[in-house]
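Please find one structure pasted underneath; my questions will follow.
Note that one protein chain is taken out, while the other chains of the complex remain in position.
As written, the chain order gives the labels A, B and C, with residue 1 at the start of each chain.
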Amino acid sequence: MPDFTVSDSTIPDPTVLSRNTKLSDQYRPVFSIFYALLVRDFHVYFRHRGAWLNPLTFIFMVILLFTLGIGPNATTLTANAAGIIWVVALLGIMLSLDALFRADYDDGSLEQLLLSPEPLYLPVMAKVLAHWVVTGLPIVVASPLFSLMLGISGKAIPALALGLLLGSGVLSFLGAIAASLTVSLRSGGLLIALLILPMYVPVIIFGSQFVQSAIEGWPLTATLSMLVALLIGSAVLAPLAIIGGLRMSIDG
Amino acid sequence: MYFTSISELWHMAGHGSYVWAAYGASLIVLGASLLMPARAYRRQLRMIKAQSNSIDD
Amino acid sequence: MPTSSETAAGPSIHSISSTEPLLSSQPLLVVDSLLCERGDRLLFAGLKFDLVAGDGIRVEGENGAGKTTLLRVIAGLTQQYEGLITWRGLGTRRNRGELHAEMLYLGHLAGVKAVLTPLENLRWWAVVHTPHLKEQSKVQFTHLLLQALDKVGLSRFAHAACHTLSAGQQRRVGLARLYLSRHPLWILDEPFTAIDRNGIEQLEALISDHLAQGGLAIITSHQAMNIEGFDRCILADYKTDYANTLEQTDNSAFEIEAQY
Partner (left out) sequence: MANWQWFHRLGSPKWLHGTINRWLPWVLVSALVLLSIGVVWGLAFTPPDYKQGNSFRIIYIHVPTAVVALAGYYAMAIAGAVSIIWRMKVADMALRAIAPVGAAITLLGLFTGAVWGKPTWGAYWVWEDARLTSMLVLFFLYLGIMALHDAFQNRQGGSRAAAIIALVGTVNIPIIYKSVDWWSSLHQSASIKFTEESTIAAEMMYPLMVTIPGVYLLFAAAVMLQMRVQIAHSERHSRWLEKYAINRA
């Protein structure tokens, strides 16, 4: 007879539950779920190197293509550097979004996660955060290299890094909404771009303007505060849409 | 009427082509957005009628 | 069927009978006038059954009849249905948390990540679905997980990546959850597939004990199951065509739904 209780366990043998206090009321382990999912996703991502290397190599290659296309003349490159880097970073993050929920959807763990009795706000936040650490953070860390390649110098290099740090967060959160909506579709990739690129307009405008004003020495506070506001807004509101999207996706 | 003759209305002092192009496009787009669903509805009803006849007889 | 009075010194599945006597005859799970469509094909309509504590039901139907759909509807994974499902008297469409806190669902997909090891797979699942285990120390928690893996004969593979295991072994990682679970309601979709002989016997014993302690089970299975006390829900009985159903269920489903 399989024994549910473990003999030497210290589990408080739950007294008989009265009709209205059900299992869900007794325990509130929301943060431990957040932490457990974060650890799980790091294990998954770091088990195969491709996860964080691919977006980075993509960005280096596209910068190379831009340079070949525009021509090596330094002044034009530097003049367009901010816009190029931001668009390329945006595309790099967006292309990696398709895999965000797809692996979980295919092996059924997404279903098990959505069956959690606890609200899904934090678990979804954990998944997007783990994905950001693997795609957004490497871009921020490598951004000085992009600056050198395109002739950005001086104070603009840390500005680009800070801008990308804030902006990549917004890109991940908004992109995760589109990823959650298209996870059940075979042709998800392109549809994610079509859905979410219009929402990226403010990030591109304020992000590249932030770097541009750093290059030309203008005051940075206006664009910086907008980037911070965009990050806070998307971090707080996006999970709600993502949960709706995931529940719809497994509903199929 | 502001314009004295039809031809003046057509030319509109040089801007006629732009103005009539804009209004022509509006006629086409707004007209299509009304006619296409109307036709689709009639076709769907005919299909239902045909389907029900085939069941009855 | 445990009496509705205090349960005997049975194990601590939080038994269904409660302080004020919940009549064991009062159904916990009620499914009423359920209608499901797949594309524009009507799967079933007017499906109806209810489960009291200790009841099991087996859903039968040929492939494509909607067995999995029915299980996913009851589990709350699918919202595309007309009709009413209540758990402890609460409509499951609006009160999903109450149902999911007391339900374990095992679908076709075992929900096992191939990159992780069985232990890691169980760990994150246990944190999400069996919070009471998380209450104690880390070592104790890991010990419980290893014990569950041992019961399904995977203790030797606890630290091997799942993609090195066979399909049957990966499914057993999913089944190990049953040994950790204290959910009253089990919904198992084809639990016996890809498992060897003694695995099946062990699982049948586990399910019958679950029922003995006042748990409920909804199962689909192609093989014969020798567990007594199982009702049968044959989908073919509820199969009708559109003509006479839409008119009649269209209204009834709305009326009932509005009350819960």
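Basically, a residue touches a chain if its C-beta (ideal position, glycine included) is under 8 Å from a C-beta of that chain, and two chains touch if they have at least 3 such contacts.
These figures come from a predicted structure and were not determined experimentally.
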Specify the shown partners of the omitted chain in the complete complex.
-> A, B, C
Of A:Ile70, A:Leu165, A:Leu185 or A:Val228, which one is in contact with the hidden chain?
-> A:Leu185
Missing-chain contacts mapped onto chain A = 174, 177-178, 181-182, 184-185, 187, 191, 194-199, 201-202, 205-206, 209, 226, 230, 237, 241, 244-245, 248-249, 251-252
May I ask you to list the residues on chain B that touch the chain which is not drawn?
-> 1-3, 9, 12-16, 18-19, 21-23, 25-26, 29-30, 32-34, 37-38, 40-41, 44-49, 51-52
Chain not shown, touching residues in chain C = 39-40, 79-80, 242-243, 246-247, 250, 254, 258-259
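FYI, only the chains that are shown with their structure count from here on.
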Draw the chains as dots and join the ones that touch; what shape do you get: line, ring, star, complete or other?
-> other
Using mean C-alpha positions as chain centres, tell me how far chain B is from chain C in Å, no decimals.
-> 57
Indicate the whole-number Å distance between the mean C-alpha point of chain A and the mean C-alpha point of chain B.
-> 46
Of chain C, residues touching chain A in the complex | 6-7, 11-15, 17-20, 22, 75-80, 88, 97-98, 100-103, 105, 107-116, 120, 123-125, 127-129, 131-136, 140, 143-144, 147, 151, 161, 179, 182-183, 205-206, 209, 213
Residues of chain A defined as touching chain C within the complex | 1-6, 9-14, 16-19, 22-24, 26-27, 29, 32-33, 36-37, 39-40, 43-44, 47-48, 103-104, 106-109, 111-118, 123, 247, 250-251
